[in-house]
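Taken from a larger complex, these chains appear in their original positions, while the remainder are omitted.
So that you can tell them apart, the chains are marked A and B in the order they are listed, and the count of residues begins at 1 in each.
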Amino acid sequence: MTKYLVIAALAVAAISLGLFVYVTGAPAYAGTDPATCNNCHAMDSQYENWYHAGHAQETTCVECHLPHDNPISYWLAKGKTGMHDVYVFSTGQTPVMIRAKEDTKQTIQANCIRCHQSTVEDVVAGAQPFDRHCWDCHRSVAHGARGISIVPYQDAVLYPSK
Amino acid sequence: FLKNQPPQSRTTTPPIVEIKPMEPNSALWGQNFPNQWSTFQKTKDNNIRTTYGGSEKFSHLLEDPRQVILFAGYPFSKDYNEERGHMNTLIDVQATKRLILKPGDPKETHATCYSCKSSDNPALWQKLGLEGFDAMTFTEMTPNMKNPIGCANCHEAGTMRLIVTNPSLDNALKAQGKDWHTFTRQEMRTVVCANCHVEYYMVGDHKVLTFPWANGTRIDQIVDYYENIKFSDWTYPGTNTPMLKAQHPEYEMYTAGSTHYMAGVACADCHMPYVKDGAAKFSSHDVHSPLLNPELACGQCHTDTDYVVGRVKEIQEQVFNTKIQAEDAIIDAITAIQAAASNPKADAKLLDQARSLHRKSQFMWDFVSAENSMGFHNPEYILKILADSTNMARQAQMLASQAAGDPKLLQTGIYDDMETKPAPAQ
């Protein structure tokens, strides 16, 4: 049973990957260059804020937003989210406020810990699960101030004042 | 497909039609800026109500009959409604029963009441001057009032920059040694609202519109200001208290060290959030309660919109309850002072002290009640004002009882004990 599921999953992955590459017509999307994400102005503010936050030097979008435990899940996720983004965008369904989905948050959290293990393992370890997001506290670490920003994210163009 | 995206439209260029300075007709401006114009027009028909605000024109007097008592002897006891969107200004100002239009009546309403209601004003102020405008009666001015609020109330034609259009605001800032021309863009996103959303009074026979800001815009500074010039709006029946009426002090309240103001947030950030039209982004000119579109109004800064909206609910409930307590205390005080005043043997000096506390206490309550965010604009400041107001009202009642030497005047909970609650005056 599970065998078929795996095959099915791989099939889906293959198709979606293919579709993704085809639709966007940009092999660039197979890459990791943040500028590629920013081709899409839906990603403007995240790009802007990432660019000015602490991680820009060291860390690309996919370092946080795609799983890095093994290549399969990496490419599966890249195909899935990539397809999703392109679909939503090109069909004009871009939501009022873009928010990270729950599984996205899990992916991100895993990546925070992946890179910062030596820093956080003592506090993440413990008899009870570590049940909060790193960015509950590090609210400005990835995309500029979070929950406390005094500059609306989405209008770097119209609203450069602060 | 990324290539065939609509180009990022720069809303400020190029103008299709030339707009002459202070053009009253917003539709003309609208040809250059269709997005702003179409959203602006929505302010006409909004009618959704929120718990304490929103755009439905309900009566505050029916909602809370205590206010009929508190405004007794003043037109606000006849008619006082929830405010609506910017395009309803003329309809609403002309419909209110607060107007006194009988020609020759010494109290006849002046054109001053049109000051914040029409885009025709900037041109008229230039032509007639502030005093000339206000000297006219309401009825005389009516024919000139062809447009409700419009672009010309906030923008400079051509550059489209935000400007101070109300001469009274210009004067009030000057009185504080400030010059709005030096303000930053972010500051103007708040100051432009101060053209209207402020406490005001009228000076002299010509009823010249003036903001009481010479000492500053904090509540104690405004109270001092009125004390020094011994101004009063009306005399309270039976108590003979010289009263003060407060009006929509959103600007004074918000800028008094509120969380958001201190954090550099402007009125327009919450009430005119940026919205997308395809690729274009522009400020929504459909100005109304942010609780009707919190994802846009708050979501740009707060990732958890439900959390912050929940906070608003808690803050407003707490302020509402405290406000009602202040009203009950003031009504108790009024009843006591009336009794003492009708007692010939009452000590005049103590009675005057009671009146002076009644005056201050009710103005401070009104400063919160007439403010339209039910506390959200500055919760801590507002709760402190209500605490002081209630404390003063209780002391006013004590003084009245001392003046009359009669402890029976110390009865409390008078409003709750009323069999039938008062209806709006005729």
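FYI, a contact is a pair of C-beta atoms (placed from the backbone, for glycine too) under 8 Å apart; a residue touches a chain by one contact, two chains touch by 3 or more.
The structure displayed is predicted, hence computed values, not measured ones.
In this entry, the protein chain formula for the full complex is A x1, B x2.
Quick note on the criterion: only the chains that are shown with their structure count from here on.
Centre-to-centre, using mean CA coordinates, chain A is 45 Å away from chain B. Considering their complex, residues 1-2, 5, 8, 11, 184-186, 263-265, 269, 273-274, 276, 278-279, 281-282, 295-296, 299-305 of chain B touch chain A. Interface of chain A with chain B (complex): residues 23-26, 39-41, 90, 92, 94, 96-97, 99, 146-150, 152-155, 157-159, 161-162.
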